[in-house]
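Here the complex is missing a single protein chain, while all its other protein chains stay put.
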Amino acid sequence: MDGGDYTNAKYITIKALENGVTIIGLTRGKDTKFHHTEKLDKGEVLITQFTEHASAIKIRGKAEIFTEYGELKSGDF
Amino acid sequence: MDGGDYTNAKYITIKALENGVTIIGLTRGKDTKFHHTEKLDKGEVLITQFTEHASAIKIRGKAEIFTEYGELKSGDF
Amino acid sequence: MDGGDYTNAKYITIKALENGVTIIGLTRGKDTKFHHTEKLDKGEVLITQFTEHASAIKIRGKAEIFTEYGELKSGDF
Amino acid sequence: MDGGDYTNAKYITIKALENGVTIIGLTRGKDTKFHHTEKLDKGEVLITQFTEHASAIKIRGKAEIFTEYGELKSGDF
Amino acid sequence: MDGGDYTNAKYITIKALENGVTIIGLTRGKDTKFHHTEKLDKGEVLITQFTEHASAIKIRGKAEIFTEYGELKSGDF
Amino acid sequence: MDGGDYTNAKYITIKALENGVTIIGLTRGKDTKFHHTEKLDKGEVLITQFTEHASAIKIRGKAEIFTEYGELKSGDF
Amino acid sequence: MDGGDYTNAKYITIKALENGVTIIGLTRGKDTKFHHTEKLDKGEVLITQFTEHASAIKIRGKAEIFTEYGELKSGDF
Amino acid sequence: MDGGDYTNAKYITIKALENGVTIIGLTRGKDTKFHHTEKLDKGEVLITQFTEHASAIKIRGKAEIFTEYGELKSGDF
Amino acid sequence: MDGGDYTNAKYITIKALENGVTIIGLTRGKDTKFHHTEKLDKGEVLITQFTEHASAIKIRGKAEIFTEYGELKSGDF
Amino acid sequence: MDGGDYTNAKYITIKALENGVTIIGLTRGKDTKFHHTEKLDKGEVLITQFTEHASAIKIRGKAEIFTEYGELKSGDF
Amino acid sequence: MDGGDYTNAKYITIKALENGVTIIGLTRGKDTKFHHTEKLDKGEVLITQFTEHASAIKIRGKAEIFTEYGELKSGDF
Partner (left out) sequence: MDGGDYTNAKYITIKALENGVTIIGLTRGKDTKFHHTEKLDKGEVLITQFTEHASAIKIRGKAEIFTEYGELKSGDF
């Protein structure tokens, strides 16, 4: 495996705007299952790369999301 | 397989604007079938890469979609 | 096969502006045949890469098409 | 063969402005012959890559053509 | 041979402004001979790559030519 | 392992705006666990790369965060 | 030999502004000799790459020349 | 090991604005420990790369920090 | 030898502004000798790459010279 | 070792603004020790690359420092 | 040896503004000696690459020098 490259993988920044924001990593590969669930409380920030194991990220709850193509807000405003 | 590269694969961001938005990954390869279906409720966000298994993404329902070439809205406005 | 590269293949975004928009993948290779046909109803969006199996995409019906070189509308306006 | 690269080959977008627009792929290689002929009716769009088998594309009839270096119209205006 | 690279070779777009425009591919290699001659009638468009077999293109007759470095007109205006 | 590449991995800069800001590295790989926790007091700065071992970073407490896509503040303002 | 690369070699576009414009390819390698001479009549266009066999191009007569670094006119104006 | 690449690794510039600014290199790898501590007096400048051994840098005390993404000040202002 | 690369070598364009402009290719390698001398008459243009055999070009007489870093005039104006 | 790459390593330019400016190269690798100390008198300039042996540079005394990310002054102004 | 790369090596353009401008190539390698001396008379232009044998160029006399980072004049003005 090429260690240098995945340390430079793309990343997403998520800031929770309320308690209990849920960030779910969905598995890469044949089956798309929950890989990992991270809970954020209000004000907490998660900066997360795509990895060998997670190719999709699902966000529930009010949060600011910063991506390569600009920023957006999740949650039902 | 080269782990570093696919962690940097292109990704699409989808924000549901109503309950029940459906995001369907269509299989890469000889046959184009449903690979995975993800349901989003209003306000939820999915950030998903193209993968070894999915080369097309179909979106049903009202959603904002952020791509490399700008953003658009799905759903019958 | 190099998994990382084709996950970064170019993609086209198509939004149906009427029911029954047809998106046909034409086969890469010696023979150019229909590879896959996808039907979109009004408001549905398909984001699709060129793949090992499809090197051309044909669109029938009213749709907005977003490409690397700008956007256009298909259908008889 | 390197699957990732040719999925990223350059592509041309053609929108027919009348019925019966003809798009002819000419063969790459020692002999330049017709490889494939695709007919488009008014409003139909074809997005096609250069491939291992076709290195030239000939367009007959009224159409809008979108290329890497801008757009032009075919047909006798 | 590396299939992916030559599908991304540079291309030239030629639009005939009169009947009988002649596009001649000249052979790459030790001898520079006619490789292929393509005739275009008024309004027809040819989009052609440089190939393993042709390293020069000669255009006779009134045509618009779109290249990487801008556009020009052939023919005796 | 390719030593040169990971020394150039992406990095995040975090400046604590209060005592006790917590920066948690989450493990890359099958399991997403705490890899390392670093405490910052007010005014301290941490500049940290993604590594072979950490693919996500969680920040608790008031801090300024500088990323490739702009800056944001964590903590409950 | 790497087919993909030389199909992407740099090219020069020459438009003859009078009859009998001469374009001479000079040989690459130890000896610099005439490799090929192409005659253009008024209005004809030649688009030619540098090749394995020609590393210099000499132009005699009135012509417009389009290069990577702008355009110029040959001939005694 | 690839000598050329790590000489081009990213670097951070730190200028101490008071005596006793502490710059701590944290170890890359499974364990995140102190790798090296460098003390700067007022006006001294340290320009330091990320290395095979250090993937994070912690700064205590008043300093100006120049990074790829702009500059900031550490210390409790 | 890698055929594709040297066909893309840098080139210089020289337009003679008087008869008898001399362009001298100086040999690459241990000894720097005259490799080839090309004479241009007024209005003639030479477009020449650096090659395996020539790493320097000397120009005598009035000429316009177009290089990667702008244009200049040789000759005693 | 790859000779070409480290000749292109990043470099820092330092101009002494007083006598006795000290530039200390700190060793790359497990131990961070003084590798080399260079003294500059007022007006002298040192242009130095990061090397296989030095991954950090410490500057004492009044100097102007030119880096990839702008310039700064060392010394207690 | 990689023929393609050094044909694309960086080059310097020198135009003599007086007779007897001297351009001296200094040897690359352990010893830095005169490799080659080229004399230019007023108006003559030399375009020269860095080579396997010369890593420094010394210019004596009034000349205009065009480099990657702008132009300057040598000689005692």
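Just so it is clear, A, B, C, D, E, F, G, H, I, J and K label the chains in written order, and each chain counts residues from 1 on its own.
One rule holds for everything that comes next: a residue touches a chain if its C-beta (ideal position, glycine included) is under 8 Å from a C-beta of that chain, and two chains touch if they have at least 3 such contacts.
Keep in mind the model is a prediction, meaning the values are calculated, not measured.
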### Message
List the neighbours, among the chains on screen, of the chain that has been left out.
### Response
J, K
### Message
Touching the absent chain: which residues on subunit K qualify?
### Response
1-2, 4-6, 8-10, 12, 26, 28-32, 49-52, 55-60, 62-63, 65, 67-70, 72, 74-77
### Message
On subunit J, where is the contact patch with the chain that was removed from view?
### Response
2-9, 11, 13, 15, 25, 35-36, 38, 40-49, 51-53, 64, 66-68, 71
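Convention: only the chains that are shown with their structure count from here on.
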### Query
Not counting subunit B, which chains belong to the same connected group?
A, F, H, J | C, D, E, G, I, K
#### Entry: Distance between chain centroids, defined by C-alpha means - subunit J, subunit K (Å)
28
### Message
How many angstrom lie between the centres of subunit B and subunit C, each centre taken as the mean Cα position?
### Response
15
### Query
Chain adjacency by touch: line, ring, star, complete or other shape?
line
### Task
Could you run through all the chain pairs that touch each other?
A-B, A-F, B-C, C-D, D-E, E-G, F-H, G-I, H-J, I-K
